[in-house]
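Of the protein chains in this complex, all but one are displayed in their positions.
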Amino acid sequence: MTLKVYLSGEIHTDWRERIIAGAEGLDVSFDSPVTDHEASDDCGVAILGAEDDKYWHDHKGAMVNAIRTRKGLEEADVVVVRFGEKYRQWNAAFDAGYAAALGKSLIILQRPEHDHALKEVDAAALAMAREPEQVVDILRYVLTGKLPA
Amino acid sequence: MTLKVYLSGEIHTDWRERIIAGAEGLDVSFDSPVTDHEASDDCGVAILGAEDDKYWHDHKGAMVNAIRTRKGLEEADVVVVRFGEKYRQWNAAFDAGYAAALGKSLIILQRPEHDHALKEVDAAALAMAREPEQVVDILRYVLTGKLPA
Amino acid sequence: MTLKVYLSGEIHTDWRERIIAGAEGLDVSFDSPVTDHEASDDCGVAILGAEDDKYWHDHKGAMVNAIRTRKGLEEADVVVVRFGEKYRQWNAAFDAGYAAALGKSLIILQRPEHDHALKEVDAAALAMAREPEQVVDILRYVLTGKLPA
Amino acid sequence: MTLKVYLSGEIHTDWRERIIAGAEGLDVSFDSPVTDHEASDDCGVAILGAEDDKYWHDHKGAMVNAIRTRKGLEEADVVVVRFGEKYRQWNAAFDAGYAAALGKSLIILQRPEHDHALKEVDAAALAMAREPEQVVDILRYVLTGKLPA
Amino acid sequence: MTLKVYLSGEIHTDWRERIIAGAEGLDVSFDSPVTDHEASDDCGVAILGAEDDKYWHDHKGAMVNAIRTRKGLEEADVVVVRFGEKYRQWNAAFDAGYAAALGKSLIILQRPEHDHALKEVDAAALAMAREPEQVVDILRYVLTGKLPA
Amino acid sequence: MTLKVYLSGEIHTDWRERIIAGAEGLDVSFDSPVTDHEASDDCGVAILGAEDDKYWHDHKGAMVNAIRTRKGLEEADVVVVRFGEKYRQWNAAFDAGYAAALGKSLIILQRPEHDHALKEVDAAALAMAREPEQVVDILRYVLTGKLPA
Amino acid sequence: MTLKVYLSGEIHTDWRERIIAGAEGLDVSFDSPVTDHEASDDCGVAILGAEDDKYWHDHKGAMVNAIRTRKGLEEADVVVVRFGEKYRQWNAAFDAGYAAALGKSLIILQRPEHDHALKEVDAAALAMAREPEQVVDILRYVLTGKLPA
Partner (left out) sequence: MTLKVYLSGEIHTDWRERIIAGAEGLDVSFDSPVTDHEASDDCGVAILGAEDDKYWHDHKGAMVNAIRTRKGLEEADVVVVRFGEKYRQWNAAFDAGYAAALGKSLIILQRPEHDHALKEVDAAALAMAREPEQVVDILRYVLTGKLPA
């Protein structure tokens, strides 16, 4: 069994690196959105031409990013969505809803203070974790049946 | 043509009432989540028994609410998602993602200060409106071809 | 909103009648399998001709019953599966799995002593109830937003 | 032609080993649930934190196991479900229903005394076998056209 | 429960009339292909213009008939396919295969001398009947739970 | 049998009216895009606010129109696409492709001089007609089995 | 581009060998049903135990064969169905219907005397060929753009 895992959400801490490093040796492949914040914001106009209106500037970029995001979500077996401390993170919740509608196995990675606000998202998930290492433990268990010592 | 419209998101202003009143006479039916905040928070434990742990209290309620939400989203032709001023509103963004993955026609109702934060959500929508009356205008135009005077 | 509810599982107590009576006045329609045990066992051979071999006797009947069961499950918004005290009830669990794969909202009605044995089934459900009246309360809440007093 | 086979159900006898050994040399890959009973029961709390309530202890584990089970069922060409002598085995019947709804080719492995109780499950299957070696014979025939001598 | 039944296959005996008459009073609606043999053969050229080549004459007609056939098959809950004594009836078997792939409940109505030739078709069906009245009995049982006296 | 028919394509001649009038008395319901050319071009900015850039002016309108078009195409049993003499009509061909991918019964209404240019579109259709009255004849035949005298 | 081709239908001439030999060097993989007539008839009872009743003897075999047939049809890009001179060949027409409903590219290989009887089947196909070598020419053209000299 090989698991394809999509790592969605917060891009300002090292949670993706910790999961990828922790999963070394397991039969897992990872995808994620472009995590370079500036490139992600400007990709639309940088490639397809400038816009006077900030709304369309953002729109063109969000549509180009959607090519990668949709592909990543649609091909994943497991979608991990991380909610962090900063920003509104509506794109993270959007990805979670998108993944849920596609029937993906959803793991939410979040802080206790967000439990109430995320209750609908958690209700669609198969696991709610606090730390990236718990996601690694889940992947290891799912693939090998081994629990953490 | 009859349109089934699901009104998702913010529950603390009268935007739903304004859309429903404005659409009087049009061939539209509306559904929405339970908008009684307290009932929505407590439905799980009120019906299925108390929980010591707040997480499971929330979880049971969110799952019961999902029966209604999923049905509303899956049967809708048009899903309107309203982002308001208060709270994190991750369930609104989750519904938008869920609707997008189902291929629903999505209309986002939002304030200008959220344009950047909602750019991925808007990129999946067929319209971004500022006022409930614009949603009514869209419904009227879609059903009758008439534009506002 | 109208809910189509399929009542699957145990056929030796009055749980279906209690739910149907309790839901009077709500916008719900109910379907269930044929609950006449003998007719259900013998329908295949009674209509299509006797079989010497008990296995094929059962098989013909189970296939005729599947016409009704599949239709009921596929058209339902909510599938309630009741696990009782008697028999092995593998057909109840089969229906639950079938409904889960179709993405139906699943409510399991069961006794505490079966909690462990039903944990995989419960994990696919949106509610686990002990009494038929709780199912009625869920249907009422989902349709009207009213909680039990 | 390569067959992906998911081996669901009973975990206390060596039926999986007998099928996998018998299929050596055939173009088949096998998946199964975690068959370490204790790890399977405790994986949720071992990874995601203890629960006071046994119901949620079980629930968390069942959801983590579902990541593997769903993936195995959804990717399989053939789902073999073994019903044994012990326990209620509702998860086995659940998997059979799940596989049936996905249109998988289903093989049921069961004892004669369960024929009547399993008639609805068998009615959704393409083969009912008594011994693991018969499953091997089916796989060999499907892949090579060779019948047992 | 209302059943939509599509009556496919042989058009030279009164089997459809016998089923429809027998089902009077039951909550069933019936569809069938155009059973006027000549109109069915010539509809393409009669409406869309003559063809010199008999192959295209037939082709245009078959495509027009497909508008009705596909609609009937796709909307049906139950597809009854009758194999008669005359002609090759490949369109009947084609409809059976089409219905099977759509997951419809299939009932085959056939004579014993065709059992071997129809074994693959029967293997995809939930019932094999000899007489139209048995189909009526199935429909009555599925809808009301009543067996023939 | 009731047919839902979507009338896509050219909006400058009376072909829709001729089909709808001709089909009077048949069990057909019709939908079409908004055929007021100006309203269709301007609906986006008229409702959602002006745009400086003509591209986004068009874009907003096309997206609002898509709410109606997608609904009409997705609910139709039969999609009739008319190619006329004027304009590039890429939206007509787009609708035909959209309908084909959804498996709709497609009827193309076109002039002989476009036969070569439309060959890929025709290859996905069940009928190619020259006059609106032929479409009426097809609908009548499909619903009643009657051919034109 | 790699094409997966399923070769269904007649098993008494060398048409499969001619196609496979002709396609040497092309990026095609072929699957077919078990073409050993006797093994195909008896596989059910040979593996799963004898039946007194010929109907169930046939049934068990047809169900085992369906494991291979469904897999071959569902994974194919192109389904070639050959109608020969002998037998009723209802399973060939069944496979054609099954493939059509799955949206597969269908090529029918048939003799002119069957044109009328196969008109509904041909109407669902993208090509009707007389000789296996024409199927090879189609595969070569589809993969390489080269036409026969």
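Here the chain labels run A, B, C, D, E, F and G in written order, and each chain numbers its own residues starting at 1.
The criterion applied here is as follows: a contact is a pair of C-beta atoms (placed from the backbone, for glycine too) under 8 Å apart; a residue touches a chain by one contact, two chains touch by 3 or more.
Note that the structure is a prediction, hence the values are computed from the model and not measured.
Peer 1: Given that one chain is not shown, which residue among G:V78, G:A92 or G:A117 touches it?
Peer 2: Of the listed residues, the one touching the omitted chain is G:V78.
Peer 1: Of the residues in chain F, which ones touch the absent chain?
Peer 2: 54-55, 58-59, 61-63, 65-66, 69, 83, 87-102, 114-124, 128
Peer 1: With the missing chain put back, which residues of chain E would touch it? List them for me.
Peer 2: 51-53, 56
Peer 1: List the chain A residues touching the unshown chain?
Peer 2: The missing chain touches chain A at positions 31, 34-36, 39-40, 42-44, 46-49, 60, 63-64, 66-68, 70-72.
By our rule, only the chains that are shown with their structure count from here on.
Peer 1: Could you tell me the distance, in whole angstrom, between the mean C-alpha positions of chain A and chain G?
Peer 2: That pair's centroid distance is 44 Å.
Peer 1: Taking each residue of chain F in turn, which ones touch at least two of the other chains?
Peer 2: As it turns out, chain F has residues touching two or more other chains at 103.
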